[in-house]
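Complex shown without one protein chain; remaining protein chains in place.
Presenting chain A:
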Amino acid sequence: MSDHENALIVTLDQAAKHFGRLRALDGVSLSVAAGDCIGLVGHNGAGKSTLVNLINGGLAPSSGTIVFSGGDTAHVAGVRSVFQELSLCPNLTVAENLKISHSALKGPGWRRSARAEIRASLDEIFPDHGISADAQVDMLSIAQRQMVEIAIGFAPRGTQARLVILDEPTSSLDEGIAGQLLAHIRRFCASGGAVVFISHMLGEIFKVASRIIVLKDGRIVDERASGAFTRQGLVDVMGHVAPESAQVAGARSDPGSEILRTAQGLAARKGEIVGLSGLAGHGQAEALAHLYLSRSSAWRPRKSPEVVFVAGDRPRDGVLPLWSILCNISISVLQQTARRGLVNRQAETAIAAEWKSRIGVRTDDVRNPILSLSGGNQQKVLFARALASQAPLVIMDDPMRGVDVGTKQDVYAMIRAEAANGRTFLWYSTETEEVCQCDRVFVFRNHEISAELTGVDISEEKILEASFAMQEAS
């Protein structure tokens, strides 16, 4: 690393980014020089995306400094990023998409130059790509779109790309194409460019990175030349050390009868708490929503539902914003107590009052609007809505977002008690510690179940191992 000093591209000094009370990035010092290829790893929420957005100028740091040596802004300094969420305009052609991030391209005949530039970039990175510069993006496959996006990232676009940040660039590429990309990254770095490479495929990180940086909870916890890491060592550094208390769940001595088995392989017994884990966006939420929708009807009203849903994304999936706390709690149980189609208002009030005290909703009157509550208390209302029903199956889609620690403990205890009474819980959580409290854990990767863990096998290390594509490198 001795030659870093003469060709620095960007230097971060104690850069931090806070979103309200959330410390997404908590003082990171880092420098990227020409020729560097940095592998950036860490679990979800470790701060990778925030770090990328600081480096490419998308976010300003809350404190600390970021210095670009090639110019005042990231753009002038030649810093580019390629995101995992495809950011191309689907209604434009490949060449037109290049134009969007290439402001110097204008005047008559700009299409011709755009075509030539994107074609050259594609040819260089992905020989035999077979993508026409005039193809409209929505006609391309996901892999082809990802290739176009990468090619735009590396294209000169008037200046020259000096640092390219690739966020999960290979997630939709097959082996061969991914190999071409890795080869190009090595060539690019050898000729004086720099790359920050983020991937959950640890094998790729080892193949391409010269240095590996491990982020955890907004801090750099380890940074070494890639030769100094072993694969297992890297996983250990990423994970937390599981606290003793997480083992309280233990194995159940008396498993009930199986009440659920999906084509995907998801299974649950009566009275069991089943966790869904893995990296965010790998199909857990979709699997749960699909399960809920297939077990409930949009046509047939039911007196007592077979399954209830606790939403984590409150505005999208949970809260009825115009209503009071009372009405929000009672909507799923109205039919249980209704007489001749009329709402039984006494029973409704009783249920709301009971759950207000049981789950501790902080309000002086349940007739207050739901939006008068804080996010955590709104979440309690959603728990109350689900638990007030007699449904034997409770589906929870990452329900602990924005819930404080004390409430979490209360809710854990309540879930335990309800499970002991014979209810089954399906619980997706992005927090591995929560999943470790379950009786059985399914780990998702790429919309498939990659592991089923039970009993003492449920540990943060095992879950991380199954979340990342370990076998790829072996």
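Rule of thumb we're sticking to: a residue touches a chain if its C-beta (ideal position, glycine included) is under 8 Å from a C-beta of that chain, and two chains touch if they have at least 3 such contacts; residues count from 1.
One rule holds in what follows: contacts and distances are computed from a predicted model.
**Q** Quick one: the chain not pictured, UniProt calls it what, "N-methylhydantoinase B", "Quinol oxidase subunit 4", "Heme exporter protein B" or "ABC transporter permease"?
**A** UniProt protein name of the non-displayed chain: "ABC transporter permease".
**Q** Can you work out which residue in A:110, A:206 or A:292 touches the chain that's missing from view?
**A** A:292
**Q** Would you indicate which residue among A:89, A:320, A:350 or A:456 is in contact with the undisplayed chain?
**A** Here the residue in touch with the unshown chain is A:320.
**Q** Determine which one of A:92, A:120, A:331 or A:451 touches the chain that has been left out.
**A** Touching the chain that is not displayed is residue A:331.
**Q** Check each of A:68, A:83, A:188 or A:309 against the chain that is not shown and name the one that touches it.
**A** For the chain that is not drawn, the touching residue is A:309.
**Q** Going by the touch rule given at the top, which residues of chain A touch the chain that is not shown?
**A** 289, 292-293, 296-302, 305, 308-309, 311, 316-323, 327, 331-332, 334-335, 338, 341-343, 385, 389
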